[in-house]
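Note that one protein chain is taken out, while the other chains of the complex remain in position.
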Amino acid sequence: MENLDVLAANLLSPVILAFVLGVIAALVRSDLKLPPALYNGLSIYLLLAIGLKGGVELSKTPVSVFIGPALLTLFLGLITPVIAYNILRRLGRMDRVNSAAIAAHYGSVSAVTFIVAITFGTMTGRAPEGFMPALVAILEVPAIVVALMIAFMRDGRAGSWKDALHEVLSGRSVILLVGGLVIGALVGPEGFEPVEPFFYSGFQGALVLFLLEMGIVAAGRLRDLKEVGFFLVAFGILVPILHGVLTIWLAQFTSLSVPGAAVLAAMVSSASYIAAPAAVRIALPEANPTFYLTGALGITFPFNVTLGIPLYYAMAEWLIG
Amino acid sequence: MENLDVLAANLLSPVILAFVLGVIAALVRSDLKLPPALYNGLSIYLLLAIGLKGGVELSKTPVSVFIGPALLTLFLGLITPVIAYNILRRLGRMDRVNSAAIAAHYGSVSAVTFIVAITFGTMTGRAPEGFMPALVAILEVPAIVVALMIAFMRDGRAGSWKDALHEVLSGRSVILLVGGLVIGALVGPEGFEPVEPFFYSGFQGALVLFLLEMGIVAAGRLRDLKEVGFFLVAFGILVPILHGVLTIWLAQFTSLSVPGAAVLAAMVSSASYIAAPAAVRIALPEANPTFYLTGALGITFPFNVTLGIPLYYAMAEWLIG
Amino acid sequence: MENLDVLAANLLSPVILAFVLGVIAALVRSDLKLPPALYNGLSIYLLLAIGLKGGVELSKTPVSVFIGPALLTLFLGLITPVIAYNILRRLGRMDRVNSAAIAAHYGSVSAVTFIVAITFGTMTGRAPEGFMPALVAILEVPAIVVALMIAFMRDGRAGSWKDALHEVLSGRSVILLVGGLVIGALVGPEGFEPVEPFFYSGFQGALVLFLLEMGIVAAGRLRDLKEVGFFLVAFGILVPILHGVLTIWLAQFTSLSVPGAAVLAAMVSSASYIAAPAAVRIALPEANPTFYLTGALGITFPFNVTLGIPLYYAMAEWLIG
Amino acid sequence: MHHSIVPLKLVTIVTERILEDRLLRTLVELGAKGYTLTQATGKGSRGVRASEWEGPDTKIEMLVSEDVAQAILDHVAETFFEHYAVIVYVQDAAVVRGEKYI
Amino acid sequence: MHHSIVPLKLVTIVTERILEDRLLRTLVELGAKGYTLTQATGKGSRGVRASEWEGPDTKIEMLVSEDVAQAILDHVAETFFEHYAVIVYVQDAAVVRGEKYI
Partner (left out) sequence: MHHSIVPLKLVTIVTERILEDRLLRTLVELGAKGYTLTQATGKGSRGVRASEWEGPDTKIEMLVSEDVAQAILDHVAETFFEHYAVIVYVQDAAVVRGEKYI
């Protein structure tokens, strides 16, 4: 029962409802659309804000507390693309390149899913550790590198491994997350104070606008659902749950709190749709973008922000709490 | 005397002065201009914010309180385009298509005029009912439909009635207002709290930037004043006053407070310049945009935000208060 | 020692670190880049916010207090382009047109340097007079006019003096600063209150985003450093210091406080990169933009916001305090 | 040369933003296999337009066969010329692997 | 075919944003009946420009008669080529109802 209340609390938050409004707007072919410049600006703002807040928290966290979750996150970033790849190859009988491309996305992380998970926890009185944003930065890159390495073990590739690596490492999400972390850690809580109204108080509202546009974009993906086939739809829901369970199970061996484990589960289960597509498009041009974008954006993202996150919280409470 | 103070209070608000600054910037041919993306983004923000706040208030309002003002608004949305059309045809001897086009604009509502009216009331300690934004949503569409129906009773029309209806119903102002209302009503005051700094505290300031650009755009319209002729200038000032008086007179038969009646009068007297032009351009392409845009934007909007709103407040106090 | 702490406090502020992050992002060829529309919008916001706050403060300041600093600022705006011009001609043996072009930039003012100086002072508990933004408006134009007049004493010029004057007087920075001042003065503290969260609380954070992009742009200029030669690099550091010392020395004969003198020194020492380039490009098309843009943006701006501002504060304390 | 170069027609339409959706649907029906859109502003014989408020004009470019080009010209001239701000012109273009676009 | 197709010249100018206003005024004086503007960026023989800071370059396209095209080329070459970043070229275009633009 209580879990149903919690589910309703998530579904009835302005952020999720804005996503739904975006989907509806697209379905009725409204002219509503955030200007690309604004949408881009919001994504820069959100990523930098996450980084800054993570950095400020990190400056207050002893290494001994952080090291366990950090190592766990790194491990999950290395192992989840391998899991995803093997499921796609063996169960889905998908070709090597497309399997690696999708695995890169499901191994990496969606910053927005992370934010929604944090928000959900805070809203229901179960805030995770403050250093979680630092884990996002750790989780983002390794999976993409691992998945591309799997693909590049084959010869005669058209894409450029070097360009792809540069793309992901110098991509704006890494620069903003890592840069924000370092700035936040250097300035500390006191230095952060003057910029707090902008980066902290405005954050939830900015997220509402961002998710409105994400809804519009995701709705465009829904049209491709039949093209990707039943297997990928199932994959986009079940593999996140699998990754979530794995995360929570492993989290109990670290110092992570219940909400911390739940948020990490949401992160690990999420699929990247900013850093990974850019890198994969360059490194694996033969891979079909319809597969990985529809999976990440049309299936897994909506699943996670609506049902997934409350599920991970429930599982974390049940397994650890 | 007191009314003059109140008028000064309106004219000397940052929002109105920003509008004046925009007009001046355009007149001296400054390169000042909000980037279209930002301007667009601000309009999305303002409409969604209005909707959300209206929805939150609606969730606290008993139907019995709301139903009277709602029905009155709907009635005014149906009758004012007919009034405007007949004045244009009979007194102005304007052709059918242009009369209908202009009537669509003056029957519908300008969201920014509404916001300025609310702000003025709040500033002078006379805040209206919280559910007013819901009335904006009710007022927006019917007048456009009525006016287009009047025009389409004639045969052989070039424009597309179906496309126009879709344009207005799925247009971003309807989606954002109605969507915001529903979201606000669903999440209630508690759910709105985390996004309040963004959508509420920032609102007035964002409006300043928006009106700066509106001043620039309106100044461009001023150049067309001589083209539209004396009749339309008089129409653009007197018909709003007529609609305002009618509104206030009818409002006394509902539960609306004095400020509520004044704000509704400002809404009814205002002319749409977002939803209506888009629909009319598609449905009535032979209508001259110079007429309806100059009227709505170059005459009625400046009149309302400077002199009209204080006038409606004074009239409401005198008639009802 | 204390000065070193203060220097660290400046270097470790989010605003300066964001600038550094921008430089790094550009150096690693990241795709990070604020959309031009957002960047433009931020600059409009920042200039209007400065003007508004200055105007509100001005409405509380007696003329007798303001007149001294105002006259001093005007005098510095007239004399610093002459100083800069003569140094460029005599010591740098630069041609007349390029000397005048550069002098226009170093005589005028960089609004962002001004904001960083204010922030630094406030952060270290040494806030200057509230009317300082009014001085920015006074300082911006005269130097450009003086420098162009020097250049135009020669015959047969390709550029248009009239177009350039119009460009600078109707340019958005003058419109926004002066317009903001007038609006702020008219509405006063009370009228400013409703827009304060937007224009005041959000200010520092918006500045972080702005400086991120300025870092990216400035890094692009760094590549041109070898092209401009050693003389201009030295000029870009030493002339600001010279202008700063001159300002502080003269400021002691006015009522300006120590922080006020330091901020004025930062303003006078700064080089314009919005108003001046636009005017100079039109009036002196033969002047090489690489010289004046690299000087103002690649050398003087980074110097001032990192080392210059703490230096001017230290000098002001030593000379006046 | 292992790729073919085909002479096609490049049709350019500049018009009010508000017509974009409707126009694109029709263009595809008339045989355009693809199109490229850019935002534009401009000035012509007609003055004001509703889409001024809605943002800038739109510029539509299509590589098509001569027949399709003709059909597009006819359609636009008949349907939009009288009441909307619109300009249409045709140029020659040599298109790499142009057979895709016919 | 109830609409005429007129062969005209399409003149394209890409230049610094800062010149836009002045240039457009002159172009109209030289006989251009209309123009289409798009935002652009680019790289050429000259490096930096002031308008880099002011935003991107501007691309001006005009359909004009051959005479007007020639007048525009002459003017731009004489007035702007030496000191500003600018490129100008001319193409043929068949314009629907092109007599409007002459």
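Think of it as A, B, C, D and E in the order they're written, each chain with its own count starting at 1.
One rule holds for everything that comes next: a contact is a pair of C-beta atoms (placed from the backbone, for glycine too) under 8 Å apart; a residue touches a chain by one contact, two chains touch by 3 or more.
Nothing here was measured: the structure is a model prediction, and the numbers come from that model.
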>> Which parts of chain A face the unshown chain closely enough to count as touching?
In response: 36, 40, 158, 160, 163, 217, 224, 273-274, 277-278, 280-282, 285-286, 289-290, 293-294, 297
> If you put the missing chain back, which residues of chain D would it touch?
Replying inline: 1-3, 5, 8, 10, 33-39, 63, 91-98, 100-101
>> I need the residue numbers on chain E that touch the omitted chain, in ascending order.
In response: 12, 14, 38-45, 57, 59, 73-74, 76-78, 81, 87-92
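Here is the rule we go by: only the chains that are shown with their structure count from here on.
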>> Rotating chain D so that its CA atoms sit on those of chain E: what angle is that, to a multiple of 5 degrees?
In response: 120
>> Taking each chain's centre as the mean of its CA atoms, which one is most distant from chain C?
In response: D
> How many Å are there between the centre of chain A and the centre of chain D, using C-alpha atoms for each centre?
Replying inline: 40
>> How many angstrom lie between the centres of chain C and chain D, each centre taken as the mean Cα position?
In response: 47
> Counting only residues that touch at least 2 other chains, which ones in chain E make the list?
Replying inline: none
>> Can you pull out the residues of chain B that are in contact with at least two other chains?
In response: 29, 35-38, 40, 197, 201-202, 278
